[in-house]
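Complex shown without one protein chain; remaining protein chains in place.
Chain lettering (A and B) follows the sequence in which the chains are written, and residue indices restart at 1 in each chain.
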Amino acid sequence: MSLEQFKNRNVGTQNYVKLDLDHTPTSGWCQFKQVVKRTFKPELFVGLWVTLREMINALFRGKMHTTQYPFEKLPISPRYRAIHDMLRLLESGHYRCIGCGLCEKICIANCITMETRYDENQRKEVSEYTINFGRCIFCGYCAEVCPELAIVHGQRYETASEQRASFSLFEDMLTPIDQLNLQQEYQGFGAVSPNADENIKKTPLAY
Amino acid sequence: MSEVQTVDNMVTISIDGVEYKAKEGEYILNAARANDVFIPAICYLTRCSPTLACRLCLVEADGKQVYACNTKVKDGMSVTVDTPNILEERRAMMEVYDVNHPLQCGVCDQSGECELQNYTLEMQVDSQTYAIKDTERHTANWSSVLHYDAGLCIVCERCTTVCKDMIGDSALKTTKRGGDKLDKSLKDSMPKDAYAMWNKLQKSIIAPSNGTGSTDCSDCGECIAVCPVGALVSRDFQYTTNAWDLKRIPAVSAHSSDGFAIYYETKPRSISDRREKIFRVTNEWNFVSLDGSARFGYDFENEDVTKDEKAFANAVEALKKAETIRFNSVISNEEALMLQTLKEKLGVKLYNPEVRPFQKFLKLYSEASGKSLYNSDSTKAMKCDFVVSVGGALRNDSPGLKYAFNNIQKMNKGAGLYFHPVGDKLIPTFGKNVEMFIHKAGLEEASLYLLLDLFADKSKLPADVKDYIESFENGKLIDMLGGDSEKFMAGFDKMMKKKEKFVLMVGEDYYGHPKAENLAKLIVLLEETAGFEVVMNPPKSNALGVALICDLDDEATGYTVGYNENGDFRLSALGDGDLDLPAFNQQEGTVTTLSKRVVPTNVAIDYGGYVLNDLMAELVDAPRLTIDWTPYLPTDKGYKSVAFDDLANSFDNAGNDNRGYLLDVTTKEVELPSVEKFDENATLEGDIVYRCNPPRQFSDFSDKAHQIFEAFGLYASEERAKELGSKVEVVFENGSIEVDVVVDKKMEGNIVALSDFKSAQNVYELFGESRYATVTIREV
Partner (left out) sequence: METATMLPEVTAAGVIIKAVLILAVIAAIAGFGTYIERKVLAFMQRRLGPQHVGPFGLLQLAADGIKLFTKEDIIPQHANKIIFAVAPVITAATAFIALAAVPVFPDFTIPLLDIYVPSIASDVNVGILFVLGMMAAGLYGPLLAGMAQANKWGIIGSARTAIQFLSYEVVTGLSILAPIMMVGSLSFVDFNNYQADGTWIVVYQPVAFVLFLIAGYAETNRTPFDLLEHEAEIVSGYVTEYSGMRWGLFFIGEYANMITIGVIASIVFLGGYNDFWIFPGWLMIIAKIAFSFFFMLWVRAAWPHIRPDQLMWLCWKVLMPLAVVNVVITGIVMMIVG
C-alpha cells in the first residue's frame, strides 16, 4: 500500500466523504423552519420512547443489565491474565512444572524466582517457587513460554489481600489435589470466552 | 603473545578465498580459530589430540575432503569450509546426533549452553530422516563429584580425550554400548562420513577406564567442563540452577600456584536468602585446564561479616605492638605489599615458612644464573618435548605442571624423567618414554649430576665437574638413584630421538634442601650446558608474589599477629580469627602465578567487614582501595606500574593468555657457577615423612570448600598403610602429631606424606625448612 495519502498533510485536499447533512440555515426564516422541523419532528419523542422502552424492558421483561458483582460473577475470558495457576498432570496428580526456569528467564518484571534441586528420584524437583505479585505486570509471558503448560493464568482476579505474598507460593497456585477433577485446561491465547455467543449483539445503531 | 611470531614459521593459507597467516604445522582448525574463522567441530579440543569422533570439521582442502582437526596447514593451501557435499554431510551428522537424544532440554543442566542444540540449529535440522531403536542407558555417579547421564551423551569423547591428553589420569574410556547395528542399506543411502560416525556412535558409550563403576582419578572435573551436552555434570551443581541465571566473575584460582583463570558463577542462594552464592566454577577449557581445587574449592568465603569496630581497634593495637606478622601464600600481591610496607614503616618481622625457602632459593638461583627469575612457564613447558621433573610430587604439588608433563608425552611425542623419593604410580602411565627414578631422600644433587651426564654438552662444562661426572662409571649414578642402568641406557637413545626442547621442572623439595645453594648452581649449570629451560613450582597460591614482594624473615619472635595463621592475635579470612578479613573470592587484587604472570582477580561474593587496607590506613597510610596498591608493586622485581583496572583479563581465539602482564625478567652475564660434589651418604634413613598435601588440598581455604573431601592425614601407599594401622603418632625431633593414616593407591614406596594444609596443626614447625624428616611412627 502506498503511503502517499498519509503523507499529504494539506487538510482539505484529501478525499473526504461528506455526510449528507442539511445545509446551514442562511436566513432567519430558514432557521425558524429548522427549529420548527426539529421541534415537531418526532425525534425528541423517539428519545423519550427509547428510554421508556428500555425501562419497560428492564423492569418487566427481565432485561436488567446489571451484574451484582460480588454476589454474581460473569465468567471471565480465557484470555484474561489473572493470578497464575500451577496445573497438575491429570494422570498422576503430580505437578507439571519441570523446573526448566524459562518463566524465570522470560519474566520482564523479574518477579519469578525458583529453586530447584536433584531429588530422590533423580529428577529435577522444584523445591521452591514464588512470584512477586507486587512486581508482576501480568504480561503472560511465563504462561506463553511454559513448555509443559504448567504455569497458566487462572481465574482469580480478586487479588486484594492483606499480604501480596498470599498468592505467591507454589502451593498457593497449585491446583489442590482434591480438586484435580475441576482443573481447567488452558485454552490458549486465542480462546473465546465461554459465553461468547451470548455476548454477540446487534450494534445499537440499528434503530 | 607468548611466542614471537616470526616470518619464517608462518605460512599463508586461504580459507574461503581470504588469505590468512598460520603457524607452520598447525591444524587447519586451529589456524582458522586463531584467525576468527568458524569451522564447526564438536569433538576437537585445542591442546589435545584429534579424536575424529564428530567429523563435523570436514572441509575441502586443495580439492580434497579432509578433517580440519587433523590436517596440518601447508603453505598456499586453499580451504573451503562449506561445499554442498560437506553441508549435506554435516546436516546428516547433526540429524544422527539428534536420533534418540532425550527431549529434556528443559531440565538439562546445560541449559542452552549446549553444542548439540547450537549445531542442530546451525545446520538447520528441522526434520529427522533417521531412526533406530534406543538403547537403555543409565545415569551413574562416577565419583564424589562426577555425575554421568549416558542418555544425554553424544560420545564426542572430549571427556576421555581431555582426561588422557591433558589431565593425565586417563580415568575414562569408551566402552560398548550394545546398540543395534545400522541398517546396511543406509551405507549407500546416507552421506559417507555421517554413516561412519553413526556406526561408531551406536557402538560406544563412556565409562570409567578401570572397569568399575567409579573413576579412579583426581576429581578435577575437567570432563564436566568440556562436555558439550549435559551428560557430565557436577553432582553438587546438578539441577540447582540454569546457566543463564549465573553471573560470571573472572577470577584466579586461590589454591595452587598455577593461577588458573576461572570464572566464579554466582547467583542469589535462595528465594528467601538473596545473598550471592557461588554455584560453580567454569573455565576457558580450550586454553586452561583446572585442577580439582580450582574447580570445586570455591566456597571458602568469609560469610556474614560486619564491621566489628571493637575487633578492629584490637587489631590495630595488636599490629602496633606486634613483633612478627605470620602469614602464608594465600594473599594477593597488594596485601603482600601492604605487609612489606608495615615491615618498612613499623619494623615488624614477616614470617612465612611456606614461602621463605622458595624466596631464598630464587635468590640463590638468580645469583648463580644472573637471571632474575626462571625462564620457562607452564605454557612454554607444554611446547617442549623432553621434560624432567625434580624435587616435587608433581601430582600433588602442581597440577599445572603435571598437565604439562603429561601433555608433552601425549601431544609432542615427548619423553620424560621423574626424580623423586616418593614413587607415583600415575607418572609412568603418562607415556611410554617416561622413566621414574625413586631415589633416596638426600640424593637430589645426584639426580642433577645424572642429568648433566645425560644431557650436558660436556665441552661447555667446567673441567672439575666433567671429571667428577666421569668418575661415576657404568651408570653408577643411575643405579644410585634407584634406576636400572642397563635397561635405562638401552632405552635412552630412543627417548632422545628427535628431541629439541628440554624443560626442567623444579619442585618444592629443593627450596628447603640443606644443599639448596649447590642445587641451584647445578640447575644453572644444566640450563647453560644442556639447553634446559627451567620452571619452578612456587609452593602454593601466590608464593611467587610473596617471594618477590616481601622481605621475609627466618623466624618469628615475640608477639605475633597471624594472618590466616597461628598467632597471638589472628586476622583471618576463615571466619575463626579475632578480626575477619575477606577471603580470596571476596577481594580484588592481583596474583603472581607460576607462569610469572600478574593476573587480576575479582570480587565474587560481597564482603561487609574490614579489609587489610583499612588496617593500613589506621596504622600507616593507605590509598582508598586495596587495588590502589597495584601500580606500586616493586618494579625492580619485574612488576609494572599498571593500574588494576587497566589489566586485561582474557584469552584470544588462538589461546594466548592475555591476562594481566608478564613479569620482566632481567639477565646479567655471569660466569658459570662452581658446584660442589655431593655426599653419597647424606641420605635420610629410617622412617621418613614427607610434607605433602593430597591432590586438591592446598590450604585451609581448599579444606573449607565442601566439595573437597581429601582429609588431613598421613598418606601412605597401600602396603605401608597396612603396616601403620589406622591412626598413628608421628614423633619429630621437636614435637609430635597424631594423625589418621589415609591410603593413597597411587603412592609407591615406604615414605609417607603428611598433609600441611591445616595451619592450626603447625606442620611447618615440625618439619623446619626441609620437606623430609626422619621420624618415629607409633600406632595409636
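Heads up, the rule we're going with is that contacts are C-beta pairs under 8 Å (C-beta built on N, C-alpha and C of every residue); 3 or more make two chains touch, one makes a residue touch a chain.
Values in this document were obtained by computation on a predicted structure and should not be read as measured data.
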Partners of the unshown chain among those that are drawn: A
Contact residue for the chain not shown (choose from A:30, A:59, A:74 or A:89): A:59
Positions on chain A contacted by the hidden chain, ascending: 31-32, 35, 44, 47-48, 50-52, 54-55, 57-59, 63-66, 68
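Going forward, only the chains that are shown with their structure count from here on.
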Inter-chain centre distance, chain A versus chain B - centres from mean C-alpha coordinates, in Å: 61
Chain B-touching residues of chain A, taken from the complex the two chains share: 98-102, 104-105, 113-119, 122-125, 128, 130, 147-148
Residues of chain B touching chain A in the complex: 105-107, 111, 139, 235, 238-242, 244-245, 268, 270-271
